[in-house]
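All protein chains of the complex are present and in place, except for one that has been dropped.
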Amino acid sequence: MTLFRRLLDDRAFLAGAVIAGVMVLVALFAPLLTALAGQDPTTFHPELLDSARGGVPLHGITADHWLGVEPGTGRDLFARVVYGARVSLGVAVSALALQLLIGVGIGVAAGLGGRYTDAVLSRLTDLTLAFPLLVLAIALLAIVPQSWPRPALLAVVIALLGWGGTARIARGETLSLKTRDYVSAARVSGAGTLLVARREILPGLAAPVLTYAALILPSNMITEAGLSFLGVGVRPPTPSWGQMLSSATTWFRADPMYVFVPGALLFVTLLAFVLVANGVRRVVDPRQREVLR
Amino acid sequence: MTLLSVRDLRIGFGNTQAVDGLSFDLEAGGALGIVGESGSGKSATALALLGLHGEARIEGSIDFDGLELTGASEDQLRAIRGAGIAMVFQEPLTALSPFHRVGDQIAEVYRLHTGATRKAARERAVEVLRQVHIADPERRARAYPHEFSGGMRQRALIAMALACNPRLIVADEPTTALDVTVQAQILDLLDEVRTATGAALLLISHDLGVVAGSTDDVIVMRRGAVVEAGATDQVLVTPRAAYTKDLLAAVPKPSPARVIQGGPLLRVSGVSKRFRKFTAVDDVTLDVREGETLGIVGESGAGKTTLSRMMVGLIPPDRGSITLAGADIARRRGRSVQMVFQDPMSSLNPRRTVGESIADPLRLIGEPAPRVKIEALLVRVGLAPSHYDSYPHQLSGGMRQRVGIARALAPSPRLIVCDEPVSSLDVTTQAQVLALLEDIRLERELTMVFVTHDLAVLRQIADRVVVMHDGAVAEVGDVAAVYDQPQHAYTKELLAAIPVADPIEARRRRALRRVELAGAGLSGSGLAGAGLAGTGLAGTGLDGAGLDPEPLGATQPE
Amino acid sequence: MTGYLLRRVGGAIVVLLGLSIIVYALFYLAPKDPAILTCGKGCTPDRLADVRAAMGLDASPPAQYWEFLRGLFLGRDFPAGPDVRHCPAPCLGYSFETDQPVTKLLADRLPVSASLAIGAEILSLAVGIGAGLLSGLRRFRILDRIVNGLILAGYAVPVFLVGLFLLLLFCVRLQWLPFPTYVPFTTDPAAWAENLILPWIALAVIQSAAYARLTRAGVQESLAEDHVRTARAYGIPEGRIVRTRALRGALVPLVTLTAIDLAAIMASAVLTETMFGLPGVGQLLVGAVNQIDLPVVVGVTLLTGFLVVVANAVADLLYAAVDPRVQLR
Partner (left out) sequence: ACQGGGDTGTTTTAFDPATCQGGTLSVLNQGGITHLDPARLYTSGGGNIPSLLFRTLTTRNRLEGEAGTKPAPDLATDLGTPSDGAKTWKYTLRDDIFFEDGTPITSADVKYGIERSFAPELPGGAPYLRDWLVDAAAYPGPYKAPDGLRSIETPDTKTIIFKLSKPEGDFPFLATATQFAPVPKAKDKGADYEAHPVSSGPYMVEKYEPKKTLTLVRNPHWSKAADTLRYACPDRIEVTSGLDAAVINQRLTSGAGQDANAVTTDAVVGPEQLAQLGSGSELDKRVARGEFPSTTYLAFNTKKAPFDNPKVREALSYAINRTSVVNALGGSAVAGPSTTFLPPQKALGYQAYDYFPAGDNGDPAKAKEVLAAAGLTNLTIELAHENDDSEGIGPKVAAAIQDAFKQAGVTVTLNAIDTATYRDVTGKPATQPGLSLATWGADWPSGGPFLIPIFDGRQIITAGGNFNQSQYNDPAVNAEIDAIQALTDPAEAQARWGALDAKLGKLALVLPLTHEKDVYLYGKNVKNAVPDGWRGTYDLARISVK
């Protein structure tokens, strides 16, 4: 109750939440929105391009094309960024779900397990945390067959390589929670490890893990955009902001709008999610140690 | 001559008025005690003397040696700090900078106020360390705080206070974090320092026993105001204010002895437990007889908690066996043994309702809908049935401990192990909870193991007592026998160190300790019988391991 | 100390071996054949088989891995026409693509990535600590807000977005700077810095946010600690408290992070290097992955892994150096 009240008092959080909410809605209702605009993200409009000048759009923003069209193809930019939101958010959210699943599972197992289990799992966590995952992600994404569904694959790769932070937090919390006397009390009463994990530990993990999760979401979005930017992420014609930015680099001067639209959207969305995460973190635990890295 | 004169001091933080019209005087060279329960504004007052409050509203007057401190400039205050008024803080663990050597920290203060050379400052640091009885001060001055034990750190803080020959030493709960024996040493040291340097002492504590032997005058505070003030002898012996009387009454008193007929219910034989290289419990053998209350007492780190957790099967022993009515305890958990924990805050899951927490053990033994039963239990421990749906944070410390007791009682155990169940409670609440436990024990004919570091509490509640020292059993016996004729040197030391609220008795004990210390110092070898000098420093863990942070993992810290 | 180092080295070797096995396995599982690329257009199956044999790809994967391991510790020889090519001890193999020893390729690229990482790190530390300190000490309220905003923004911008923006602004619009091309420091230090300044800024925008946040939190936390109160109670001036105590407390996590970040930037500079066209290790990797140049991929992975492991050990040592409470075990 009061948490909620405090969140609502935080103006930065509110702004972030509103924008993030709008983006989520945009992603959810992408087909509807583009239909409203009378466009779709894949139809080419060669007639709107100046082929002699490399395919730059002939017009900027028009009544038909609310943000103009993509150079080189003439596809509707508005439709593409709207659908891009789907990929960006979809990949980030599914990766997040997987990360939490893996991270909490491993973290709790390490925290509750014996010395040996803990040592092995902790080392593993440290390794994934320390290793420059972009390197492995690129290698991994480059060698899986192209026919595999890309967004799903991206989510899995991001999750597989990025559960370390969650695991560490979950383990740390578990270690601290398990020394709490109420856990001892449950065990004195005869509760087994699984029951203890479910009833006493997991609810306690919710706050710190979710606070952290709020932070990984934008970070996942950045990873997705980065991988797509490098050309190992989402493939055309599926639109993704990172990939649009990547193609936009060749249109720097000829069509700045093309750089600006996905870039600004990505930035604003990320900022919104970071603001939300920050607000949540401040409210849930004002003195929590810095988890942002 | 009046050194410090506080008039109508008011300190407010936002909506709370921490100190509300406090006035007192302190003579040069005198000793004034301030007692009061937690939150009564003691620390706030102490910090105000040095102008250390950041965001507080401070009104009234603090006159130190002719200088008005409430309106003083930052420069004036800085000159006073350390040189005029020196503070000894409550938490020796954190009050010293972990990054600097102890000697350097003291020298820094000295140089700052006297402008002495580096060398002179270092020498002064060694000198004051010697003055507070740190052995081998030259070497110890080069140590980091984490290489010191708690007692030594507190000594170092006192040394720092002495460095600039202040006229007033303010000690804010200087012994709260320390063991009884160490506490006695520190109090003795403060007393010694006061006579040696002529500095006045403002001693703050919530424990009547602490101020009783060390101060000439005392003020009793409650909610930011003085309830009673006067000479220590008079206030603590013939209190006038009702609140002071309550405080004194809450001090535990011995209860009449009982005769226990029961046979051994819980048998602990040859049990040891090691953590890495450290032996926490060392070959302990003892019986808990059916129907008795067995007290376990000992200093911090003596292994009390480890032993009690082994008794309920939470920690498996490395060696030896623990049986409950003949069966291995590891298999008899749940129904027959329960535990009450020290910290009422952490012993309840903050995310579950009180009733749910109590219901767990019942569900585990097959009671599907135990609400009615639990409400009855809640009433029995002095709560309302409606508390079933409360969350722990909505309850006070005492209420939470009642819930803890209710949970332990729920599955109708035969044995309850209580690990310091009242240590974190206020004196008055402590008395109520103890009474509740005693009532319930009688009513249910429970067997109880009661772990505490507080000898006075044990004397009131236990039938027999086990004194633990360094993981081993030093002495076992009936309460009266152990308290009146302690056999083991360590038990004697422990008993001698108990602070008593009676000022005259307190001073008599201090004198006794002095004589023994002097005797030990003279003879060079500790008298085995008195043993104070020999074990005194050892008890502080002079050479024990200090803070030992986690080894760094591959990527720590974040 | 010695025991600690020995254990670290042992652990590192195990980690690196594991890593190399994983990468090897990944690439063998992938249905790709580097010989096809090498053989070129119009390659017949017979010719392909010959080329594959010449590249040493006809042996079984375990045998190849074993050869690789031997090469790593003992060096190895490669058939190369009339002569034999010797690849001395830490031999990571020959790049299929460029016909050069991987070690040489890495040695060529490392200065670029190192220039990028070290410069960016210095810049981010300077900016991050400065901003964090000013806002942590709450000297200027406005500044605190600005830093706060920047910290948040720093978390929200991906490096390529910053890079894109910087290129657009400085190279295209204002034309103050040339499009970055790498000039070795030894050739022309001024040109080296001029060409790297944009990548540095791009990385620092993000990195310094983390440092600012850490410094600020560290300073604020340290200032709230009991021993700082003690220092104040003994009249120690505020400036001195900040210098010797608060900064010191903030330094502990910073120092550790710096060492690790340095390795991490170097290893994950893929985006920055691609963005700015710098011929560093990251770019080498992207190229090698696309060309299925296994020895290079393994080499880069091992190098980055090695750097990370070393950085972690260094971080531990530094940690022990700045915080006397820490003992290495």
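For reference, chains read A, B and C in written order, and residue numbers begin at 1 within each chain.
FYI, a residue touches a chain if its C-beta (ideal position, glycine included) is under 8 Å from a C-beta of that chain, and two chains touch if they have at least 3 such contacts.
Source: prediction; values computed, not measured.
The chain that is not displayed touches the following shown chains in the complete assembly: A, C. Of C:Ala80, C:Ala126 or C:Ala321, it is C:Ala80 that touches the chain left out of the display. Taking the whole complex into account, chain C touches the unshown chain at residues 31-34, 36-48, 50-51, 53-54, 78-83, 85, 97-100, 108, 171, 175, 178-179, 181, 277, 279, 283, 290-292.
Seen across the whole complex, the unshown chain contacts chain A at 42-44, 46-47, 49-56, 71-74, 142, 146-147, 231, 235-237, 249-255.
Basically, only the chains that are shown with their structure count from here on.
Taken as a graph of touching chains, this assembly is complete, with every chain in contact with every other.
By number of C-beta pairs in contact, B-C leads when A-B and B-C are compared. With centres set at the average Cα position, the gap from chain A to chain C is 23 Å.
Computed from the mean C-alpha positions, the centre of chain B lies at a distance of 51 Å from the centre of chain C. Counting partner chains per residue, chain A shows two or more touched chains at residues 127, 130, 289-290, 293.
Contacts with at least two other chains are made by residues 554-555, 558 of chain B. Every residue of chain A that touches chain B in the complex is listed here, in rising order: 122-123, 126-127, 129-130, 168, 180-182, 184-191, 199-200, 203-204, 206, 289-291, 293. Residue ranges on chain A touching chain C, taken from their complex, read 12, 127, 130-136, 138-140, 142-145, 218, 222, 225-226, 229-230, 242, 245-246, 248-249, 252-253, 256, 259, 263, 266-267, 270-271, 273-275, 278, 289-290, 292-293. Remark: chain B residues 50, 52, 77-83, 86-87, 89, 91, 94-100, 108-109, 112-113, 144, 146, 157, 160, 547-549, 551-552, 554-558 touch chain C in the complex.
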